[in-house]
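One protein chain is absent from this view; the other protein chains keep their places.
== subunit A ==
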Amino acid sequence: MSDVVEKTLTALPSLLLSVDSQPGSAKLSTSSKLGSLIRNITELTSKHEEEKLIQRELSSIKDQVSSPNTTMRQMKELMVRAIYCEMLGYDSSFTYIHAIKLAQQGSVLEKRVGYLAVSLFLNEHHELLLLLVNTVLKDLQSTNLIEVCMALTVVSQIFPKDMIPAILPLVEEKLNHPKEIIRRKAVLALYKFHLIAPNQVQHIHNKFRKALCDKDPGVMGASLHIYLHLIQENPEGYKDLTTSFVTILKQVVGGKLPMDFNYHSVPAPWIQIQLLQILSLLGKNDPGTSEIMHEILEESLRRAEMNHNITYAILYECVKCIYTIHPKSDLLEKAAKCIGNFVLSSKINLKYLGLKALTYVVQQDPKLALQHQMTIIECLEHPDLIIKREFSQLLMLLHVLMIFPINNNTYAPDNEWFIQTMNAVFSLGGETMQPDITNSFLKLLSEGFDSVEEDRKLKVFAVNSYVSLLEGEPEKLPQRFLQVISWVLGEFSHLQQDVGAETVVCLLDKLLHMKNSTSETKTWVLMAMTKVCEGAACAPLVQSVCETYSSSLDTVLRQRAQELQHLSRDPALRARVLPPVCTREPLEVPVDSSLSFLDEFVSEALAAGAAPYKPSHQRQEELAQTKGVSTVCLMFVCLMLFLTRADVCVSQLSSSLKLEGVKRVWGRGGYEAAQVETPSPPQEGGDPSISHTPPLTSEDTESKQQEQQLASSMFLGLDHSSVTLVTHTHTHTHTHTHTHTHTHTRTRTREYGTMWLSFSNDTKQNLTLVHSENEGPLRATLNVLTEDLHLHVVEIIGMEAIVACRLLQDQPCLMHCRVHGDALAVWLRSPVPELPDCLIYHCQRALQGH
């Protein structure tokens, strides 16, 4: 490569000279600088030299960009050079600001390079990006379509999340733009917004629908990205669109789109692929919806004639869809045939996909895989590692699935195939295999068949196959496989009369001498020997093994060697300790799942000052606590919510308080003081900036004092006062119930909207509706919530309601509820990250009670 470039570059100067007579040669010399840079780089021999050169280059760029005489055009060229350096991994952060400037001030052409540099250099969290917002705003309003396009492209690549509201209306407006390309880019930009800040674009879902129905198929295609994502998150919400998607697919498949959308005479293949993906999401576990799409799926299968790569892509999606949705037998049959074609294909990519499809399908139809067993075995020998890996994964899956047919005896694959397959899997899978696969294989083998004769045959076959493997080249086998072999030989080799115990011990001994045997494997081997060694013939060998390993540095090995020594000398003891597996009773170990036998130990430990056991969710909560103060406030609120429920008893509270361990976190300087001085009632309505701080009534003052007391005791020294604290809190919540409502009403709907947009943490959840005789379900549910959790209902509009609550001052949480079928779809937002989740949890609990 370097040769080529060098030649080219030596040729360059003469070419450049030829145009040198023209005006603007100064610019030319700068443009050749990229050339000389590249030439120099390709001449280098070491990374170190490259580094030196690039550093030199960067410093020259640095000089020039900061020079006031540098024109925008030169700047553009400098940017390209900086892009080159960045691509090689060198930091050129000093150019970032100039990239922004170029996007801001350059002519269209320079602007394009500026935007490009910005999108390559910066990430969405970069502070400089804020400087770009105005430029984007301006360009979005430009009459030059190319500028609008550039702006849309850059916002879909990087845009600061917080600034989305500023440009959102402009981007939305573009959805109605007469030019198709602009509408299309606007759709994708909005999708990007949806990804990074879903709450910002919530209100324009209707516009997405409009984009789906756009007269231009390209715009429709772009909106499919959005729907694929939305449906993935919530398939239930878009079932009504199934018919639309089916109709669109019908039109596409039927060739109703303009010819421009054809690719190798296949109509809009990428759109077809996306539609099929969407349909499979919609039809999953839904017979009704699946019914709607059966016809078009059949048509797609039929239309996609096998002639080009891209039709295989469609077929593959189609097959996946057919196997995902509610099954229909004749479709499944066709899909199975299709998979067969993939698997048998001579094209390696198709084979790979066929295999992937098989892996997907065997879960429903293991027989299909068995049809292809020969191909599968062949593929294990395939030179492509990726194919090999896929196939061994498939085999593992098959094996798991085979447990059922074996047990039912409805379908018995032959033993030989099974054992051989597993041998292949173990040899290939090697160390990368999951341990549970090994375990389930061993379990399967030891449980075996119901029929004694079949069972014996399977085990004997396994023993024979392993003996011959060990007689071959055992050093080539992976450790895990050797462990399996050792175990099987130890347990079952006595079933095979033709192979004497001494032969087995000899073979096992060979494993001990192999250089690459790990001590884990050796442990398995020694255990197997202990089970096998019988009769005088093995004694000398066993003796020498014992001697070698009783002085091993590995304690486990030493232990096993001791066991081997003792048990091999005392056959009676051995028979008692290790009865042959077939005479063993099924294991029925009595298990005390309450662990009551540990009670004494626990109480002793507690008495000695150990911390009580915390269930994992609680530990996680505490872990989260260390993240920051907001969590502590959250705990505080949880506690308050907890307290407002009448059924809370003192003991529960005191124990939960002890567990909080909040004191530690609150010990951090500064914060505690500020918070303790101004604690505010937890459920006291909306944001203070909106509620204008309610005038303090005497009740308020009283409760405030109590809260201060509560807060200070909670945060500063809780241990001695938990009981008193409870009484305080109780009075507090009771007195406070009267005061909170009037402050709540201060949160107006309009303010609500502003607040909603400014909060970044959100959670969505469906809650069960409460049904009541004299009220609608929405009102009844809200009543329960307001009663139990003291939420404040701001407004109810038809089937929707907006609700607010507040934890501490500055920590409001807003809730939007909508009746959706049998559920109440709630959407919570708050500036405190953990608050929405916490509140959801309490809502669920409150509603469960009814």
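Quick note on the criterion: contacts are C-beta pairs under 8 Å (C-beta built on N, C-alpha and C of every residue); 3 or more make two chains touch, one makes a residue touch a chain; residues count from 1.
As a working rule, contacts and distances are computed from a predicted model.
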Given "Annexin D1", "Nucleoporin NDC1", "AP complex mu/sigma subunit domain-containing protein" or "Alkylglycerone-phosphate synthase", the protein name in the UniProt record of the chain not shown would be "AP complex mu/sigma subunit domain-containing protein"
Hidden partner chain, touching residue among A:H205, A:R302, A:K347 or A:K614
A:K347
Among A:Q64, A:S156 or A:T242, which one touches the chain that has been omitted from the display?
A:S156
Of A:H48, A:H125 or A:K215, the one touching the omitted chain in the full complex
A:H125
Of the residues listed, A:L53, A:L137, A:I310 or A:L757, which one is in contact with the missing chain?
A:I310
Contact residues on subunit A toward the hidden chain run 1, 3-5, 7-8, 11-12, 15-16, 19, 22-25, 27-28, 31-32, 34-35, 38, 73, 77, 80, 83-84, 86-89, 91, 107-109, 112-113, 116, 120, 123-125, 146, 149, 152-153, 156-157, 181, 184-185, 188-189, 191-192, 218, 222, 225, 228, 232, 260-261, 263-264, 269-270, 273, 277, 308-310, 312-313, 316-317, 347-349, 351-353, 383-387, 389
